[in-house]
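What follows is a structure written as structure tokens; I'll ask about it next.
A protein chain is absent from this complex, but the other protein chains hold their places.
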Amino acid sequence: MPKLLIKGKNMFYEIHGEGEPIVILNGIMMSTASWMPFIDAFSKNNKLILIDFVDQGKSDKMEVQYTQDFHVEMLNELFDRLNIEKVHLVGISYGGEVAQRFALKYEHRLLSLILSNTTSYTNRMLKDIGEGWIKAAETYDGSTFFKATMPYIYSRKFYEDNIHWLTEREKSFGVSLKQEWYDGFVRLVRSAEDLNITDELSKIKVPTFIIGAEYDATTPVKNQEKIQKRIENSKLIMIKDSGHAAMYEKPYEFAAAVLGFTRIYDKKFKIL
Amino acid sequence: MPKLLIKGKNMFYEIHGEGEPIVILNGIMMSTASWMPFIDAFSKNNKLILIDFVDQGKSDKMEVQYTQDFHVEMLNELFDRLNIEKVHLVGISYGGEVAQRFALKYEHRLLSLILSNTTSYTNRMLKDIGEGWIKAAETYDGSTFFKATMPYIYSRKFYEDNIHWLTEREKSFGVSLKQEWYDGFVRLVRSAEDLNITDELSKIKVPTFIIGAEYDATTPVKNQEKIQKRIENSKLIMIKDSGHAAMYEKPYEFAAAVLGFTRIYDKKFKIL
Amino acid sequence: MPKLLIKGKNMFYEIHGEGEPIVILNGIMMSTASWMPFIDAFSKNNKLILIDFVDQGKSDKMEVQYTQDFHVEMLNELFDRLNIEKVHLVGISYGGEVAQRFALKYEHRLLSLILSNTTSYTNRMLKDIGEGWIKAAETYDGSTFFKATMPYIYSRKFYEDNIHWLTEREKSFGVSLKQEWYDGFVRLVRSAEDLNITDELSKIKVPTFIIGAEYDATTPVKNQEKIQKRIENSKLIMIKDSGHAAMYEKPYEFAAAVLGFTRIYDKKFKIL
Partner (left out) sequence: MPKLLIKGKNMFYEIHGEGEPIVILNGIMMSTASWMPFIDAFSKNNKLILIDFVDQGKSDKMEVQYTQDFHVEMLNELFDRLNIEKVHLVGISYGGEVAQRFALKYEHRLLSLILSNTTSYTNRMLKDIGEGWIKAAETYDGSTFFKATMPYIYSRKFYEDNIHWLTEREKSFGVSLKQEWYDGFVRLVRSAEDLNITDELSKIKVPTFIIGAEYDATTPVKNQEKIQKRIENSKLIMIKDSGHAAMYEKPYEFAAAVLGFTRIYDKKFKIL
């Protein structure tokens, strides 16, 4: 299992395929394992790099609280150590927050920035949602945690259509999630609490593509539009009939959008 | 304080003004007190009747679990006891669910049916949201309960604009809500779990008006459209820029819609 | 037939009922006759005043081009002559443009301002749509005029559901519309070409209610939101599943919104 010791912590990563690198930054409850169904498509023409943030998946847990900047520095060092110069950086939700911070600090390392279902500001409602999640996590009870979080993640149609899968998943939460996972989750939530970089986004000049989802009530399309307005020449598409976890509910649309943009990010379309 | 003993329980009600009766059924966390700002406008040309369901406000608490049909029977008996023959029945969220059930059983008592931000089916997501609320309520901790529920109630703009008021309210939860309130709340949530009357709605023939709100992620406009499609000739308007608690976030629009419909519900507009 | 000679032109009007006056200003292709189905509901508790602008319905035709300010002055004089001090002013589309201009000049005569499917600016697209309509009108051919205008007025569902009525209407255009009607129509279109009062709207302080329609592609909900943003404390509701002619496609929702607002425009709802 490939890991690199960075800043005293083991960071887990996977590399698949060859080509312009695509790096994917997970949403808060995700891990490299979440991307298994996408590996084939994303690594066909590209070097796909999956990583677990600290406190996620197979990366080390932290002992102290950190901010998202810590992830940014680890990422930058990871790229150094892997001798990767420039990447397409894809960030989902929490991962999109880190991706924006990375772009603000290390934009020269980006071929393009691709943001999906994310925000540039932890507003008061997101802060309270996070507090609710923390309280649920601190019960260390899988079912309590599941009921407190899932309705924010999926659309109601997906929920209704996949209730058996969700029920199985709820059970698995009780079995597989250990106290240390919940403690890590709480630190991840806290690391996003001070996010407020909307006004800085205008500094980002790298080609940027933004993906929103029609029924994302956690980071609604309005949030994606707010980011688009700030980042010059950034592009936006919307996935219909999907909740916050668009990559999960609509994998084809998500994959088409991401891979399509990596093919045209440096092109000129002089229409007028 | 006017109360009537119905089915062994004291039901609290208030009556204001004279005219065609308008009865308002509360959302699950509301009470008659929530309507204070509306009394003047709603009672000017109408007899406004506010009530607390059992387990709400100043009505008695229950000892055993019940279904929403119990509310229906209490309401019907209340109208008998007050010698009120026909009413405009306005139901908000949970109250809208009871209002639909009432219309299915005692339609002859309705002048019109007005539904706001409600559903005819407790889908799997709503069920899980309810379970999450129950788990939070069972901590008897105001702050835990607040964080678990409020993000589902208000739009993010309202949340952001009124954070000081919300913070005060969170504090007041800790002080004013007692264990028996939370126990009542849990029973109210449970009483809605089996709601599934979508297919019966086509039986409703009374003039029906439905109010949705653009950013209601709990009972989205799609839910309101589903109800509209089932109830023949029912009408629908949407309040922009509001979350689930439309009567709270946009009181003017809500009041205009309700009072407007009570003025034209029996008119014919032969356009074609 | 009640007419008053104002500024050298006969202005046709109708008065129905008693109460706080409601004055309705027609859309460009409408006339007092369009409101027949609404007279009963609107005059029950109010003095309903319907008028034809010059170049509309039974009012005189003009010989020279004018601006919308001419309508404003005629209206103001009409109210003087009828001894009407203050009114609820309801404007539909073109009539909403005149209503906004009236509010900017004679706000002291308004109890409230109610705008439906209108704009504060004849943007370049609206200008070109108008030019297209003028070119079609100048053929004096009913069918050419019908095909050039109707798709901008109705939603596609209404169009599909009422195609027989529309076909009859197309035929009637050929029979009943005379050359002088088309010449009047052209002058009405031209009188709106310079409309650009968005920046002045912030001067309006009278209670204002705005009605948009989901599928209004001519003056989309975005236009209504732009007006709302400018007029302090103005309120907005949206009628679902309707095109530009919301009063025609959804008469109940339209009437409920208008009459509802006239009942609460001067109320206070102190929620927070």
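Letters are used for the chains, namely A, B and C, taken in the order the chains are written, and counting of residues starts over at 1 for each.
By definition in this document, a residue touches a chain if its C-beta (ideal position, glycine included) is under 8 Å from a C-beta of that chain, and two chains touch if they have at least 3 such contacts.
Please read these numbers as outputs of a predicted model, since none were measured by experiment.
Give me the visible chains that the unshown chain touches, in label order.
If we consider the entire complex, the absent chain touches A, C.
Write down which of A:Leu4, A:Leu78, A:Leu104 or A:Ala256 is the residue touching the left-out chain.
Residue touching the chain left out of view: A:Ala256.
What does the interface between subunit A and the hidden chain look like in terms of residue numbers?
Within subunit A, the residues that touch the unshown chain are 37-38, 40-41, 44-45, 162, 165, 209, 212, 214, 221, 225, 235-241, 248, 250-253, 255-261, 263-264, 267-272.
In the complete complex, which positions of subunit C touch the hidden chain?
Residue positions of subunit C that touch the missing chain: 123-126, 128-129, 131-132, 135-136, 139, 143-144, 146-148, 150-152, 154, 156, 159-160, 163, 166, 215, 217, 220.
The criterion applied here is as follows: only the chains that are shown with their structure count from here on.
Using CA atom averages as chain centres, what separation in Å is found between subunit A and subunit C?
49
What whole-Å value do you get for the distance between subunit A and subunit B if each is reduced to the mean of its CA atoms?
38
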